[in-house]
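Every protein chain but one is kept in place in this view of the complex.
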Amino acid sequence: MTKREEPKPSSNESSTITTRASRSRLKSILIEVAIQAANYALILLVSLLAGGLVILFAGKNPIEAYGALFDGALGGTLKIADTLDRASVLILAGLAAAVAFRTSVWNLGLEGQLYMGAFAAAWVGFSFHGLPLAIHITLVLLAGIVAGALWALPAIFLKIRWNVNEVVSTLMLNYIAILFTAYLVAFPFKDPAALFPGTPVLDASARLPRLIPGSVLNIGFILALVLAFVVNWFMFRSKQGYELRMVGLNARFAGYAGMPVKQSAFLAMMLSGALVGLGGAVVIAGFFGRFITSFSVGYGWDGMLISLLAQNHPLGVIPAALFYAGLSNGGMAMQSATGVDQAVVTVVKGTLLAFVTVKVFIDFLNRRLRKWAPSTS
Amino acid sequence: MGTLDILGRILTISLFATTLRMTTPVLFATLGGVFSAQAGIFNVGLEGLLTIGAFFAVVGSVTTGSAWGGLAFALVSCLIASLGFAIIHLELGADEIIVGLALNFIGYGLTNFLLIAMLDSTGFFQSPLLVGFETIRISLIDNLPVIGDLFSGHFSLVYLSFISVALAHWFLYNTPWGFHLRAVGENEEAAVAVGINARLMKYFGLSMSGVMCAFGGTFLSLAYLNLFSEGMPAGRGWLALAAINFGEGKPVKSMVAALIFGFTDALAIGLQQFGLPSQIVLMLPYVTTLVVLVFSAIRQQRRATATLAAAAAAEA
Partner (left out) sequence: MAEAVALLDITKTFPGVVANKDVSLSVQEGEIMAIVGENGAGKTTLMRILYGLEKPDTGTIQVKGKEVKLPSARAAIAEGIGMVHQHFKLVPSYTLAQNVVLGVEPRRGLFVDQKRELEIVNDLSKRYGLAVDGERLTCDASVGEQQRAEILKALYRGADILILDEPTAVLTDGETEELFGMLRRLAADGKSILFISHKLREVLAISDSTTVMRRGEVVGTVQTAATDRRELAEMMIGRETVGGRIREDSVQLGEPVLEIIDLNVQDARCITSVLDANLVLRQGQVLGIAGVDGNGQVELVEAITGLRPVSSGRILLDGKEIQNGKPRQIRQAGVAHIPSDRNATGVALEAHVWENLIAVDYFASPYSGKMALALSRIFADAKDVILRFGVQTPSLKSSTNNLSGGNIQRLIVARELGLERAQVVVAAQPTRGVDIAGTEEIREMLLDYTREGAGVLLISADLDEILVLSDLVMVMYEGHLSDAGKVDDTIRQRVGQLMTGGSIDDQT
C-alpha cells in the first residue's frame, strides 16, 4: 500500500496558513472554553437562586442554609472525604451513561445493573473465606463488573435480534433487578442478625481499604478516578471508542465506511453495564459492607443526569459527580443544622437539569443557526 | 391442594374486578401515549406526567375540598407540563427522548420539593382534608350475581378509563381531526401536502398525553389510594409504553395490553396470600411486559418480511 508522495499545494499558501491557523485556533479554543464556563456558571447561579427562593418560601435564611450546605460538603477533612466517597459510585454511573449515550444506545437500566453488580459483589464477599485481601477484592469487583454487564445483555440482544426498543426493555429490567435482589436478601441470603434487610456482612478481606483512617473514603474513589481517565482514553484514543462515537453520531455513515455498527452498540451496552455494576460493587465493598435493599438512592438515575450535565464527556463526569455528591451531603447537613429540608437539594438538581436540558436545546439551536450562516470558506 | 382448587382460589371474581381497577391508571397513561404516538411522537415522559397529575390532584382536593376540584388542578398542571414538552421538542428541536426523560426527572423532583413547600410533608402526604372519590354502585346490575360483582362498585374514573378507549377510537377513526392527526404521524409529507397543520396536530397529541395522564394520576392519589407518595406511579408510565408498542399505537389493541398488565398487577396481590414471596410475585407485571415487548417485536418483524415477500410475488 503506497501513499502518494508529491504534495500538490492548492490555491492557498500552506505555511502561513498553519501559523495563522494555530494562533486563531488557540484563541477560538479559549473563547469556547470561556463561553462554556460562563454558561455553566450562569446555570449554577440560577439553580442556586431557585433553591434560595424555596428556602425563603419555607421561612428560613438562604445564606445560612447554603452556608450549612457548603460546610456539610466541604467543611473539614472528614466531610470532604465523605463527599469524595459518595462521588465514587456517581462517577462510575456517569461514565456508564456517557459510554452508552455517546453510542446513541439508550441504556435506562443503570439502576438495575447497579443492583445486580452490588449483589454479586456482596455474594463473592461473604461466600468466600480465607482469601488474601488483594485476591478477594479483585474477585468482588470483578463480580460487580460481570453481573452489571450480564444484566445489560438481554436488552441489547433483544434490540439487535428483534429490534425491541431498549428504552422500555432496560426500564423493565430495572424493576426486575430491584425486586429480585430484594427477594434474595429476604430469603436465601438473609442475615438474621441484621437490623435492616440485608445479606451477611462481607469478610474483612473483601472490604476496600480506607484511604484516610477514620473516614469512609476508600480506594474505590481512586478506582473511579482512574477509570474516568481510562474511559476517556478509550473513547477518544482507541479505535473501538472511535467506532462507538461515529456510530452514535451517524450510524448509516458508519456502516457505509465499513464500521461494525451492531457490534458497537453491543459493546457500548456491555461496557455501560460493567461500569455501573462496578459502581455497585464499590458502594457495597467500600461503604456498606453488606448488601442492603435500600443501598441506592437513585445512583443509576443520578449517573444519567451527571452524564447529561457533562455533555456525555468522561472527564466532565468527574466535576459533575463531585458537585452532585457535595449537594447530597451538604443537603443532609443543612437539614440537621438549619432545619431546611434536603429536598431543596432536589430543587437545585431539578433546576440544574431543566437548564442543562435547555442548554442542550440551545446548542441544537446554535448548530442549526450555524448551518444557515455563511460558513468558514 | 389440587391444582383446580388453587386455580379456583386465585381466579375469583374479585380478582377480575380488581383487574379493572388496577388497569385504570396504566390505561389512562396508555391512551395519553397513544395520542402522541399517532401524531408521530414517542412520549417517554408519561411517568413524570402521572406523578405531576397525582400530586396536583391532592393539592387541588385539599384546596377545594372536593375530588373533582383535585382533578381540575391535575388537568391544568399536566397540560402545562406537556405544553412545555411540546415547546422544547417542537420549537427548540430537542430530541424527544431526552425531553421525555427530563420531564420524568423534573416531575419527580418538583413534586418532592412541592410536597414540602406546599404540603409540609416529606415522602408522602395523607390528610383528613383530602377528599377522594367514592365508588359508584350501578343499581341496574348491582344485584346480578357475577356481573354485579364485576362491574358495579368501581370508582367513576375506572368506568371513565374504558369509556375513554371508545372515545379515543371514535375520535381517531371517525372524525376529521382524527384523520388529520394520524396522517401527520404516519406520513407527515402527505398531511402537509394537503394543507394540514402538522405542528398543531403534534401540539394536540402531546396535550392529550397531559390530559389522559392527569386522569391517571388523579386516580392513583384520589381513588386507588387516598394519599400521595414519592414514586407513586411505580413504573406504570413505562408499562404504558410497552402497551402502546404492543397495540401499535391503536387504542383498543393497546387497551388489551393494559388489561394484561392490570391483570398481572391484580394477580400479584392475589398470589401473595399463598405465601409466595412478595418480591417474586411483584415482578410479574414487569416480566410480562418484557415478554409482551418481545412478542410484538417478533410479530412486527415477521409482518414486515411478509409484506416484502408479497410485494415481490406481486411483481413477478
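For clarity, chains are labelled A and B in written order, and residue numbers in each chain start from 1.
To be clear about the criterion, a contact is a pair of C-beta atoms (placed from the backbone, for glycine too) under 8 Å apart; a residue touches a chain by one contact, two chains touch by 3 or more.
Keep in mind that this is a model prediction, so the values were computed, not measured.
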{"item": "From A:Ser24, A:Asn163 or A:Ser336, residue that would touch the chain that is not displayed", "value": "A:Ser24"}
{"item": "Touch criterion as defined above, residue of A:Thr77, A:Thr138, A:Asn163 or A:Ser238 at the omitted chain", "value": "A:Ser238"}
{"item": "Absent-chain interface as seen on subunit B, which is shown", "value": "174-176, 179-180, 182-183, 186-187, 189-191, 193-196, 307-309, 311-312, 314-315"}
{"item": "Residue ranges of subunit A at the interface with the undisplayed chain", "value": "1-4, 7-12, 14, 21-22, 24-25, 28, 237-240, 242, 245-246, 249-250, 252-260, 367, 370-371, 375-377"}
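Operating definition for what follows: only the chains that are shown with their structure count from here on.
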{"item": "Centre distance in Å when subunit A and subunit B are each reduced to the mean of their C-alpha atoms", "value": "31"}
{"item": "Residue ranges of subunit A in contact with subunit B within the complex", "value": "54, 57-58, 106, 108, 158, 162-165, 167-169, 171-173, 175-176, 179-180, 182-183, 186-187, 301, 304-305, 308, 341, 343-344, 346-347, 349-350, 353-354, 357-358, 360-362, 364-365, 368"}
{"item": "Subunit B residues within the subunit A interface of the complex", "value": "44, 88, 92-94, 97-99, 101-102, 105-106, 109-110, 112-113, 115-117, 122, 235, 238, 241-242, 245, 277, 279-280, 282-283, 286-287, 289-290, 293-294, 297-298, 300-301"}
